[in-house]
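Following: one structure in structure tokens, then a few remarks.
The other protein chains are all here in position, but one chain of the complex has been omitted.
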Amino acid sequence: MYAYDELDRTLVNERVSEFRDQVTRRLSGELTEDEFKMLRLQNGVYLQLHAYMLRVAIPYGTLSSTQLRRLAHVARRYDRGYGHFTTRQNIQFNWIKLAELPDALADLAEVGIHSMQTSGNNTRNVTSDQWAGVAPGEIEDPRIWSELLRQYTTLHPEFSFLPRKFKFAITASAHDRAAIKIHDIGLRLHRNAEGETGFEVLVGGGLGRTPFIAKTIKPFVAGRDLLSYVEAILRVYNQYGRRDNIYKARIKILVHELGIEKFAQEVENEWRQMQGSALMLDDAVVEEIRSRFSYPAYEKLPHLPEELKNAARDPKFEAWRKNSVFPHKVSGYAIVTLSLKPVGGPPGDATADQMDAIAELADKYSFGEIRVGHEQNLVLPHVARRDLPALWRALDKIGVATPNVNLVSDIIACPGLDYCSLANARSIPIAQELTRRFANHDTANLIGRLHINISGCINACGHHHVGHIGILGVEKNGEEFYQITIGGRADEQAAVGTLIGPAVPYGEVADVVEDIVEAYLALRVRPDELFIDTVTRLGVEPFRERVYATR
Amino acid sequence: MTSPLEQKKIRIAGPSVVTANRTWDGVVIYRTAARGWSADLADAAIVRTSDEARTLLADAVADDVGAVAAYIAPVEVRDTGAIKPGNLRERIRSKGLTIDVSAPA
Partner (left out) sequence: MPLVRHGKITQDAFVHVADDAPLPGDAAILISAARFLDDPEALCRRVGRTGVIWPNSRDVDDLVPWLDRLAVVALVFPSFRDGRAYSQARLLRERYFYRGELRATGQVLRDQFVFMLRAGFDSFEVKKESDAMAFAVTAKRYSVFYQPTGDGRITALHQRMQMRHSESAGQ
């Protein structure tokens, strides 16, 4: 956990004070909406269908229990008692009043939480692997570098008015849980042949109207050069990114139009002129940030404690353990995923009561730390294996122990037309119905790992392009229709899914998904061939035939 | 489909109202004939020609302090004179979420 110091806190407080002044000037009329809109976006404040929405940053998905409690407080005091965790490791409150926002932000600032740059044409939350710092096989904790990047990009005077939004993601594992290939800049921390720590830098990933998978711009940038190299990329983008058309303004379009070689050359030219930059990260500076991260004082614990042996007789516990508990780099500990995808529930939501309960469990069982994943689930990253049975009972009581992590009912969905003013169709009721259709855990386990992503519009906040099954809401003659793709993936083999046929109406989506799953079960070559691998092996055609045979 | 907030050419297909969000708290509001705002669709001024719509919208947009993101929205007018939202989006804005967000038991 990164510990804010006086300087970090001062900055957040100064920001809150500035926003308070801006809100006052807006409400008095001194600022027009046209002048205010970008300012409120830069503080994560959207106008949605019913109300304002506040998007709060959870840097690289790491929260302390104190912070989670404060989020619960904001949900109760300023909202309707719940929040929504997003595909970028942030949290959204859907019913906040503009006039009360400065107070809500002040309450959050007290525990080091802010909403800076969670919207607007600037650099957004630097996301990472929700298992950072505890995953086995990680080179080093990518959150150190995430924090360095977070500070570097926060209120950067040169890059606060970019052509469009700009998103970073960092991974330090071979298996990419941070989806770096669908980000504007993706960073893969690794060691080169000489044993130096550095980054493979990828650029130009992004979804939306024109999805692109990021391309490697430089296979190795040494750690000390990370910030200067990023600055070179941002400067080229700031100057040459398109500003005439918001649908062509992301860096992915610039990279596509120039070609990766030419783009890389532009960045290299800029970077070369920056040599000797004040942005060079010497070891002392990196150590400074590293020293502010505290790690648990792990005990020496057995891998198979008595408590676990005894609990193994309970089939419900076992089902959960096999599904939601993952190996930890420290022997005797485990990483536990808390499913926020209960049957019939809106995916990724948590009530204030749940947040408080989870905070307490984090204190008791996870050294006070919680993580947020981009699949909209939570994680307790430091659980002693002997505590798993007790933890499970407590999680089950508050409804976050559905053993469906990574399975068909672990659906990623944007808020959709129920909340969002950009949407064409609803996404949450589709997700809810799907969880009901696939509520049986034996069936879900039989199907195996299957990621369904739902977006209510082409902005793709549900990341439907990279879902194993992707569902995109569109509008046809005033009715909700859904385009369905298969074969997408967000990991190190990132790919955009392929349309399987014409859009289907709202009432048929769940049937179509069932048909796709049935097709997979019939077509897979072995029970353990994953859905995504079957699609990769056979292509879309066999699925298209079966699904559209009777439609 | 683009969001109605990006309407450039004003052309209405049937009876319509002007709607927006109240600036200070974001609540959904409708422009009234008395050149004010109401949170109740029943109080909304109905326009039936594109010219009327343009005029009503321009007037509403001028109230930059009180309202945000005004646009023209379709409605249905029943025989009883009751005004109903004219599409799913407006139904959701008028009546609220279509889903149950309470935590499952």
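Per-chain numbering from 1; labels A and B assigned in written order.
Going forward, contacts are C-beta pairs under 8 Å (C-beta built on N, C-alpha and C of every residue); 3 or more make two chains touch, one makes a residue touch a chain.
Everything numeric here is computed off the predicted structure, so don't read it as measured data.
Undergrad: Of the chains that are displayed, which are in contact with the missing one across the whole complex?
TA: A
Undergrad: Hey, which of A:Y2, A:F85 or A:Y152 is the one touching the hidden chain?
TA: A:Y152
Undergrad: One chain isn't shown here. Among A:E196, A:E257 or A:E288, which residue touches it?
TA: Reading the full complex, the residue touching the unseen chain is A:E288.
Undergrad: Considering the whole complex rather than only what is displayed, give the residues of chain A touching the chain that is not shown.
TA: Interface residues of chain A facing the absent chain: 5, 7-8, 10-11, 14, 17-18, 22, 30, 35, 38-39, 121, 151-162, 227, 235, 238-239, 243, 273, 278-279, 284-285, 288-289.
Methods note: only the chains that are shown with their structure count from here on.
Undergrad: Would you kindly tell me how far, in whole Å, the mean C-alpha position of chain B lies from that of chain A?
TA: Taking the average C-alpha coordinate of chain A and of chain B, the gap between them is 33 Å.
Undergrad: Inside the complex, what are the residues of chain A that reach chain B?
TA: 26-29, 32-33, 47-52, 80, 82, 95-99, 342-346, 349, 351, 353-354, 399, 417-419, 421-422, 424, 426, 428-429, 432, 474-475, 478, 480
Undergrad: Can you name the residues of chain B that touch chain A in the complex?
TA: That would be residues 1, 3, 5, 21, 23-28, 64-65, 68-69, 87-89, 92-93, 96-99, 101, 103-104 of chain B.
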